[in-house]
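See below for the structure under consideration.
Only one protein chain is missing from this complex, and each of the others stays in its spot.
The block that comes next holds chain A.
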């Protein structure tokens, strides 16, 4: 699951500081605050099949995606029909079946510990919306107790 944000395919070797919030932390804080979601989580079998706009809004907050009021209405009904679809999995008898965690039998491949430099480092920073003196500029991160619930 999400444990932190990592760069798509490259780790920038040195020199720039990436400040990003782990989603898990936001997840944790949101769960503590929202008791109704906690109750549902304790017994998912008793959870109702219908999800209303409030619950969909909470999931949007977990996913850190802002939705407008019109979109929220549409998403609530779409989400319900998607849940109807995915409930069809219950028709199968899965006793004795393991979860397919890996599609291929892959093992960690080791290589020689020879450092390489990525030559196009500056091109990576060209894509940044706001970048100065080796740092990605972002707005305020701390003092966020009021803001993270909006």
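We adopt the following convention: a residue touches a chain if its C-beta (ideal position, glycine included) is under 8 Å from a C-beta of that chain, and two chains touch if they have at least 3 such contacts; residues count from 1.
Keep this in mind: contacts and distances are computed from a predicted model.
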item	value
Undisplayed chain, where the name is taken from the UniProt record, one of "Glutamyl-tRNA(Gln) amidotransferase subunit A, mitochondrial", "rRNA-processing protein sof1", "Signal transducer and activator of transcription" or "Nucleotide binding protein 2 (MinD homolog, E. coli)"	"Glutamyl-tRNA(Gln) amidotransferase subunit A, mitochondrial"
Sites on chain A contacted by the missing partner chain, in the whole complex	1-2, 5-10, 18-21, 23, 26-27, 31, 40-42, 44-45, 56, 59-68, 71, 74-75, 78-79, 81-82, 84-92, 94, 97-101, 103-104, 106-109, 111, 120, 122-124, 126-130, 136, 138-141, 144, 147-148, 150
